[in-house]
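Omission of a single protein chain aside, the complex is shown with its protein chains in their original locations.
Letters A and B mark the chains in the order given here, with residues in each chain numbered from 1 onward.
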Amino acid sequence: MKKIVTLFSLLFLTLLGIITVFPFIYMILGGLMTYREATSIPPTVIPDSFQWVNYFAVFEKAPFIQYFINTSFVSLVTTLATVITSLLAAFALATLEFRYKKVVMVGLISLLMIPYESIIFTNYNTIARLGLLNSYTALILPFLTSIFYIYYLTNYLKSISRSFYQAAKIDGASDMEYIKKILVPMSKPALVTVGILTFISSWNSFLWPLLVTNDKRFRLLNNGLSAFTSESGSDVHLQLAAATLTVLPIVLIYFIFRKEIIQGVAKNGIKG
Amino acid sequence: MIEVIGLQKTFDNGFEALKQVDFAIERGELVCLLGPSGCGKSTMLNLIAGLLQPTDGDIRFNGQSVIKTEPKDRNIGFVFQNYALYPHMTVLENIMFPLLVGDNKKKKAEAKVIAEKYMDLTNIKELQNKKPGTLSGGQQQRVAITRALVQEPEVLLLDEPLSNLDARLRLKIREEIRRLVKEVGITTIFVTHDQEEALSISDKIILLEDGKIQQEDDPQNLYLEPENLFVAKFIGNPIINFLPIEVIDDRVKHASFDLPLSHFIEERFKKSITNGKYYLGIRPEDIFPSDNGPLKGKIQSVELIGRERILHFELAGERVKSIVRVENEITEGTEVTFNLAYPKVFLFSLDGERIY
Partner (left out) sequence: MGKKNYNSENQLKAWYFLLPALLAIFVFNIYPLFRAFFMSFQKGTLINPRFAGVENYQRLFSDPVFFRALKNTAFYSFTVVPIALILSLAIAWVIFEKVKYKSFFEAIFFMPYVTSTIAIGIVFRYFFNGSYGLINYLLEFVGLPRVNWLDSVSMSMPTLILFGIWTSLAFNIIILLAGFRNIDKEHYKIAKMFGANEWEIFLQITLPQLLPTLTFLLTVNLIGAFKIYTQVYALFGGQAGIAKSAMTAVFYIYDKFHVVGRPGLAMAATLVLFLLILSITFFQQLILKKVGRQR
């Protein structure tokens, strides 16, 4: 009986595993097919020859290189800013003593409940009023910090014994010296997790860039992809190639850092 | 050089950790803040270090108040109970750290020379390239002390430095600590709950309980002349025997014995004694088997600990211990008569005050 259960479970798992991975594999393969192969009935699984020319076509039809540069720049800056501001805030909340600290903590936790979709439109308003539409600033400004990561880092830092800070203070270190030389090295795993997850979520962002940019010069990869899809109508093979382009960098980062990413999410249920 | 004046500390939740504490420490003294858990000793140390803020009162170094001064400007070194060695740095980097940060940073080469000088002093030079995680408890402790000394502070503070070490190591290292601080000549305050440790190495002990000083004295005096019942019970291992007695006219009466007050030495009375109930305290080594003594009991059990024998017996239901030499072959079940060394007996009032 037990063996049947095991067999059935493994079959179940394999089936679902295939269902999970298959779209990615097909994305890559489909991007290398000709239009005919991509829309053939019955469907082609492996193209006769790899149509690398699809990628050239994609780059020709839409400035994917520009999109790539934009997204890299915006994601990088956002990640850096978020990690720095969250770390400094978490340091204050976890290590320093000051009046109203509890008020700030409670305030932050309650703000976590506000769905980002509720404030996104008013933020658009603010950005528009400042005349910042269609700029890098618009893409970066609202994301200079993350309440969630402040909360996450505060909890993480609390688990680092207070005596390290006290020892450093008695040793004569200033707060910034403590942060640079002791805190950062000791919390590297958490910082790496926060950095990578912020980067990925920034890379995959969609709704906000959709609101504040429609100029191709400032468009991000995800939005560029969806624009390309609607513009290229039925060129499925090109769409799949473009999709692969968008997904590839992240998948690479994922495979290199998957341990840190999975551990980070698992430890604290971080939503992207 | 350190004065604590009228110090009070009440925490946010209302807990009064220290209630009006006053004492002074001379330059070069090795002083112990001793007491059971919760007595306020660690709080006191943290206040002296500047890691906590007093609710009232003052702390002065060399006559100047320091309660508004940051820890780094108080010229102190601190050894934490868990050592707080920076895990990602080597021993050498840990020790050089205080010299490379802050207002009077030194150059790396200069810092290295100073660090090595102190590593020689504490004998840890061969550990310099290891990381703290690979060191034993005793080694980590020595690194922590070295790091605390490297800025050549005026005061060294140690928070339960030996409590994480095993018994044998504790005996060895406490001696080393005493030797080290005396050689360097630094004023030292250390906190512990282990009375034997305090008795063994301190110049002076400040015994705390419930946020108040119970007695401030040199170790031997604390043992021989406790000022109250708490001190008598806390100091000394095995714990002092104490029995409820009643003084009626000229007799000191207990359910199982009756002693003449005349046997008690007149000069030793701190106050005149009146009729009433008291506690009689006598240390196990001051109650001994004797051919004709006023106390009689049947030995219930005998503990053999190396060179001593502890006899357990009861006087009217109260457990009493007597320590004798191991050669004295009294066994379980024997009926024995005991006598007391009257110059060593203590009498305490019911609220603990020392009367005799």
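Basically, a contact is a pair of C-beta atoms (placed from the backbone, for glycine too) under 8 Å apart; a residue touches a chain by one contact, two chains touch by 3 or more.
Keep in mind the model is a prediction, meaning the values are calculated, not measured.
*Asks:* So one chain is hidden, and I want to know which residue out of A:Val74, A:Ala89, A:Leu139 or A:Val194 touches that hidden chain in the complete assembly.
*Replies:* A:Ala89
*Asks:* So one chain is hidden, and I want to know which residue out of A:Ala57, A:Val77 or A:Leu144 touches that hidden chain in the complete assembly.
*Replies:* Of all options in A:Ala57, A:Val77 or A:Leu144, contact with the hidden chain holds for A:Leu144.
*Asks:* Extract the touching residues of subunit A with respect to the undisplayed chain.
*Replies:* So the residues of subunit A touching the unseen chain are 2, 5-6, 9-10, 12-13, 16-17, 19-21, 23-24, 26-27, 30, 38-43, 84-86, 88-89, 91-93, 96-99, 101, 104, 108, 111, 113-115, 117-119, 121-126, 128, 141-142, 144-145, 147, 150, 175, 200, 203-204, 206-207, 211, 221-222, 225-226, 229-230, 236, 239-240, 242-244, 246-247, 250-251, 253-255, 258-259, 261-262, 265-267, 269, 271-272.
*Asks:* Can you list, in ascending order, the subunit B residues touching the missing chain?
*Replies:* 50-53, 64, 66, 68-73, 103
We take it that only the chains that are shown with their structure count from here on.
*Asks:* So, what's the distance in Å between the C-alpha centres of subunit B and subunit A?
*Replies:* Distance between chain centres, rounded to whole Å: 57 Å.
*Asks:* Can you check the complex and tell me which residues of subunit A touch subunit B?
*Replies:* Against subunit B, subunit A makes touches at 161, 163-164, 166-174, 177, 181-182, 185-186.
*Asks:* Can you list the residues on subunit B that touch subunit A in the complex?
*Replies:* Touch list, subunit B to subunit A: 49, 51, 70-72, 76-78, 80-82, 84, 86-88, 97-98, 101-104, 147, 151.
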